[in-house]
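Sending over a structure as structure tokens; questions will come in a sec.
In this view, the complex is presented without one of its protein chains, the others remaining in place.
Order of writing sets the labels: A and B. Residues in every chain begin at 1.
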Amino acid sequence: MQAHPLKQASLVIVLATVFALILAAVQLGLRDRIAQNKQAQTLSQIPLLLPGADLKKTVTLKAALEQKTIAIYQAFDANDRLLGYVVPAQGAGFNDQIELLIAYDPSLQRLRGISVISQKETPGLGDNMTKPAFTKSFAGKKPGQIHAVQPGFAASETEIDALSGATVSSQSVCNIVNRVTQGLRLQGGQP
Amino acid sequence: MQEPTAGERFLNGLLPENPTYRQMLGLCATLAVTNGVKPAFTMACSTGFVLICANAMISLMRKHLQPHLRILIFTLTIATFVTVVDRLLQAFFYPMSQQLGPYVPLIIVNCIIISRCEVCASKQSLPIAIADAVGQTLGFLIGLVSLASLRELLGNGTWCEFEILPQSWPRWRILMLPPGAFITFGLTLGFIEWFVHRKQRA
Partner (left out) sequence: MTQQTPSEPLLQVAPSPHLHASHLSTQRVMLDVLIALIPVCAVSCWVFRWYALKQLVLCELTALLTETLCAALRRRKSPVWDLSASVTAVLLALSLPWNAPAYIAIIATVVAIGLGKAAFGGLGFNLFNPAMVGRAFVMLSFAREMGASGYVAQVPGLDVISQATPLTAAKQYVAALASGATVADSVQTAFQNIPPLSDLFLGIANGSLGETSVGAICLGGLYLCIRKTIAREIPVCMLLTAAAMLGLMQLLGFTDDGFGALHHLGSGALFLGAFFIATDPVTSPLTRRGRCIFAAGLGALICLFRALSSYPEGVMFAVLFMNAMVPLINRYTIRKPIGGPVPGSAASPKA
């Protein structure tokens, strides 16, 4: 004998309701913490990119870049002197999306460095992009037309030593930097 | 055949019915996260949490399960606990949750959990279901950490991110890449089969 469908499903309905309540509670309880984590991951990089930056004085600006609104961080030191800008960026790498933070000097004409937030490049080759030897090599370079050259041959201020002979991962990073820089310049130089 | 006791079920999970090496379940996660001991450990613990909670829950509800709706209820229960784990990881182990990426939500489709719900928890009392789940969890942990140890040590020279091998030792990078997961798993599986058969013959 078949029971009424609603009666059969009563356990499912009760469970679904209970679980929905549990999940809502978990989400409410942890939401702020998770958002904070995401923010902290970006903010913790700023003093590394722009030494002397005071996190408490960092101003978050909103800018429209490539049809998206992104947060740009304006970093000041303890004496309220403008140190530069930090811009989050992402683009295609060799294997997967690369996420970067790009630090500019106050005039937006020179790079101060980059920081790789997430990447899945080839272990042993491309994944060395997270190391300071590579990220620091962007300091002082002129963004917009930088490109990767054979390791050890970077001479001008638009050349970066590649991580390996096949310059794909390194060039991907350069392309992201160039693209974001051009996007920023379209805004009129100053965000 | 006599029903195994809680203790036997617990021990079965460790090696005789090891989820990784003997049942070969949950291989997607196994292959994907064993390129480091830390992610493997986190993955095993997360899966274990979901497994134990889901098993306990299903065991408590076993008298009310409708045969044709049981899979729906299993999935509902598992999905809820997976979401809880995912949120907890993001809140308290943010970098690790970033590293594991989609593999935490994918615990929902991990066959170990639904098979234990179906085979054990939906038929057995609470203590037996929990003992079974704990045994399977530890078995999964053994499987993941043993694979991850091999891959991380040979592939990166480290264990749990501690430098073990000297810098002069060549790193077998392929073991850190997806093909390395298949190669390591295949060879380890072959070795364990050989070991088990040798014991049976003796």
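Everything below uses one rule, namely that contacts are C-beta pairs under 8 Å (C-beta built on N, C-alpha and C of every residue); 3 or more make two chains touch, one makes a residue touch a chain.
Every value quoted in this text rests on a predicted model; they were computed, and no experiment measured them.
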Not-displayed chain touches, in the whole complex, chains A, B
Which of A:Thr60, A:Gln109, A:Gln145 or A:Gln182 touches the chain that is not shown? A:Gln145
The one residue from B:Cys160, B:Ile174 or B:Ile192 touching the chain left out of view is B:Ile174
Would you indicate which residue among B:Gly7, B:Pro95, B:Pro127 or B:Gly190 is in contact with the undisplayed chain? B:Gly190
Just the residue numbers, please: which parts of subunit A touch the chain that's not shown? 94, 122, 124-125, 145, 147, 149-151, 153, 158-159, 164-168, 171
In the full complex, subunit B touches the hidden chain through residues 170-175, 177, 179, 183, 186-187, 190
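In this text, only the chains that are shown with their structure count from here on.
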Subunit A to subunit B: how many Å between their CA centres? 32
Residues of subunit B that touch subunit A when the two form their complex: 61, 64-66, 69, 72-73, 76-77, 80, 83-84, 87-88, 90-92, 94-95, 98, 155-156, 171, 173, 176-177
Subunit B partner, complex, touching residues on subunit A are 8-9, 11-12, 15-16, 19, 22-23, 26-27, 30, 33-34, 37-38, 41, 118, 122-124
